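In this view, the complex is presented without one of its protein chains, the others remaining in place.
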Amino acid sequence: MQFLSDNTSAVAPEIIAALQAANDGYAESYGADQWSVRLDAVFSGFFDAPVRVFPVISGTAANALALATLCPPYGAVFAHEHAHIVRDECGAVEGMSGGTRIILLPGAGGRIAAETLSDAVRANPANVHTTQPSALSLTQATEFGQCYRQAELTALCQRAHEHNLRVHMDGARFANALAFLGCHPGDISGRAGVDVLSFGATKNGALAAEAVVFFNLDLVRDFELRRKRAGHLLSKMRYASAQLLAYIETGVWLRNATHANRLAAQIAAAVPARLVLAAEANEVFLRLSAAEAAALRAQGFAFYDWGAADSGEYRFVVSWQQAPGDAAALAKALRALP
Amino acid sequence: MQFLSDNTSAVAPEIIAALQAANDGYAESYGADQWSVRLDAVFSGFFDAPVRVFPVISGTAANALALATLCPPYGAVFAHEHAHIVRDECGAVEGMSGGTRIILLPGAGGRIAAETLSDAVRANPANVHTTQPSALSLTQATEFGQCYRQAELTALCQRAHEHNLRVHMDGARFANALAFLGCHPGDISGRAGVDVLSFGATKNGALAAEAVVFFNLDLVRDFELRRKRAGHLLSKMRYASAQLLAYIETGVWLRNATHANRLAAQIAAAVPARLVLAAEANEVFLRLSAAEAAALRAQGFAFYDWGAADSGEYRFVVSWQQAPGDAAALAKALRALP
Amino acid sequence: MQFLSDNTSAVAPEIIAALQAANDGYAESYGADQWSVRLDAVFSGFFDAPVRVFPVISGTAANALALATLCPPYGAVFAHEHAHIVRDECGAVEGMSGGTRIILLPGAGGRIAAETLSDAVRANPANVHTTQPSALSLTQATEFGQCYRQAELTALCQRAHEHNLRVHMDGARFANALAFLGCHPGDISGRAGVDVLSFGATKNGALAAEAVVFFNLDLVRDFELRRKRAGHLLSKMRYASAQLLAYIETGVWLRNATHANRLAAQIAAAVPARLVLAAEANEVFLRLSAAEAAALRAQGFAFYDWGAADSGEYRFVVSWQQAPGDAAALAKALRALP
Partner (left out) sequence: MQFLSDNTSAVAPEIIAALQAANDGYAESYGADQWSVRLDAVFSGFFDAPVRVFPVISGTAANALALATLCPPYGAVFAHEHAHIVRDECGAVEGMSGGTRIILLPGAGGRIAAETLSDAVRANPANVHTTQPSALSLTQATEFGQCYRQAELTALCQRAHEHNLRVHMDGARFANALAFLGCHPGDISGRAGVDVLSFGATKNGALAAEAVVFFNLDLVRDFELRRKRAGHLLSKMRYASAQLLAYIETGVWLRNATHANRLAAQIAAAVPARLVLAAEANEVFLRLSAAEAAALRAQGFAFYDWGAADSGEYRFVVSWQQAPGDAAALAKALRALP
């Protein structure tokens, strides 16, 4: 049973249906089609704010293009030391931006504390000899499945703005955070002070579609040109836009995220003493001995080691399509460990 | 009736079917799935040569990533002055490569003559003060719907290699060229001397899939890292790979290209005196007066002006899904022009 | 006798004296020294306009850093096809800017006509698929030793601004143009509409010093950071600034340029029928047969072929330190050709 990553999952039926519906005759290319032109309105409604939305096909593209727009080449981005842009994107931020530096911040559970940010800004003063602090990139839910609460996030964004940093949010699992927090989407994005959100749909049921959502509208023309130049402006854009529209309009974003979160919570509830962190979204981090991990794998559970070698920590990711029986079986197997 | 571009067309049934078939449970991410791992073998068979194949989702990505792999940042690429990489990709080659320059070559019908290339190489000598000639990028079929013949292409690639240039082929309409020439795919790619081919599927019936095909295997690791870093390594890669497998294995590449070429030839045959160039692939370039163009548009035919303002030239592109009646209607309307 | 290039000349006595005078004990580093802090005032006086001035040590650095400040990475610069930034800087503009494209313009004598610029702008429309026209780079005196007249230059800059292009001037031989035109420095720079000037001193008597002069003050912070990041902010800046101050304040800029121009004019006057172009600055372009060129070289005159192979054109550059006897000897030898 598969707990490796949510990106091993398939495409949700609503998304497949939307692709088929879009596959009807001719449509204008490069985003002038009838699906793409609705994106801004649909997402503005979703976020209760006037936004501009740009589909891309990967989270790496969304994050790197957004940050290239927020930062000059001699800029610096503050991010958690375990952020996806740091650990898993082959230097895409540095590449897309022409050399922006990422300054690494510690923080329990992948969270960044406002004081940690301020300390780092003070330790990296802006003068002609230094990279220029330009943006904060944070992740919701974090790489460790933790969710910033609305007040916490608002305070962090405010702190960033006080330091003249723009705020980018990597929302590869934004839907999972919304499902956990139960708040309005705008509460933990635009209204909290986020300038640009990478709103992921791929992990949560789309084929390949991420929405780059600009709450700060000053920057969008630069982004559009960077997107094209990076080969991320699709000619048959309707198929990306149709995925994103279906994601929002059918409610599949919430149904899928709620499902995955719920099963993750079931797993966590089975072995509370083993939890490294609370299972807020769709990831469960557990402490296991090497022998225990091996025993679970021998029973057919697939999951990754986490952290440094011999950390004793393991990650289980629940996807939107996880069978409830998978979670029950894992919970049972965990409880049965000696 | 739509003759604007082949990228306004929908997705072919075989490709849609392949996407649905791939949408079956879990699959490993980032290209370790059962579809992606078959790509090298299937395309090696298609080209009758050992190749490595990497899916990306746009022609701009395919071209720019391939050329970034072929050229150092201080390199120069020789290309036709009307090539897609020159006119339509927002400087993607320059951006992806870190600043490689494109040196523009003239040539009738979008073709580059070997002597033109040699003249340009001589006019751009390599010394420490100059960009370093590194690659030739040519297009098959060209932006003007012309097809390099096998001997012509082989001689041009040989000339390029004599100048120590690697050869990239933009094959956004490679299938149309194959359908016209009736030769083996390897005859106008690897065996002709092409190092890397951007083999397009999107215009000819895929959703968003282009195969970057390396005949020169020395370069592939660099390409893989550049692809990831540019946000073009898909997490759910199976859906791109499935498109490409279906494109080859069902023969849809040839059926669609043959169909489009045939209708284009019908249109061209209707008004031979108006042809700017022979209609070899799926594009027809015609001379019309402004009044004639307006009259056609008033009858519902959609097509683009071509070339400089007031050139009197117009482009009609036939897509894989064009109804035969569209072509017949256009042919009739053209013949009826006074 | 040496007519290869003005950069083979030595350093003028006034500049050497200034270096020695600056070599006095401690001075603050990175431009906070007493010489550097005077630059803005001295150059503002020279140009009769409020300017900001930044020393760098090469013309390539001056041009590429200035243009990187004027253009986004997806921008396009219009420049003469024989401009130094095109032919002799190894793609520095493309490199420094992150991939800006240079669009080549023809023009007799290295000059760009306003209509030629407008034609090129129209042929390169700005949309999301294209590089974005961002700047005009022109050269005064041109690579062919020609000088834009004040009215011509003003009209050209105005045309550029109408097209929303910023204007950069490569003034590697700006002093020679001033000496020829006899106008106020501001007349052919800021007041004519130039945004940034690369004001060269190295060819005309400095050791290694070029002043990047901003008339458009909005851009300077970006430039300062780019200069540092490119390794062009000198720690012992006083020695670059002292060169530039001496260049202006001792009048050596004018004396040297006047001398070189005068000797060039003498050479040109000897063989008017052979002139390819009027010798306005310190370069003389002559038509010679291969045998004549060989005969001159056999007599000890060193000079370069010019243009394409077998163009029959040759370039003679007169430097600030050229002995009057050299010019007389060359004139005599030219007249003596059969």
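Lettered A, B and C in written order, each chain numbered from 1.
In the analysis below, a residue touches a chain if its C-beta (ideal position, glycine included) is under 8 Å from a C-beta of that chain, and two chains touch if they have at least 3 such contacts.
All values reported here derive from a predicted model rather than from experimental measurement.
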item	value
Residue of A:11, A:102 or A:286 in touch with the missing chain, whole complex considered	A:102
Touch with the omitted chain, as defined above, among C:80, C:191 or C:232	C:232
Selected from A:17, A:128 or A:302 as touching the chain missing from the view	A:128
Touch residues of chain C, complete complex, unshown partner	2, 5, 7-11, 16, 19-20, 23-30, 56-62, 64-65, 89-92, 95-96, 202-203, 207-208, 225, 228-236, 239-240, 319, 321
On chain A, residues whose C-beta touches the chain left out of the figure	73-74, 76, 87-91, 94-95, 97-102, 104, 122-123, 128-131, 308-309
On chain B, residues whose C-beta touches the chain left out of the figure	30, 72-74, 98-99, 128-129, 132, 222, 224-226, 228-229, 233
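The rule we apply is simple: only the chains that are shown with their structure count from here on.
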item	value
Distance-maximising chain from chain B - centres being C-alpha averages	C
Residues of chain A whose C-beta touches two or more other chains	30, 225, 228-229, 233
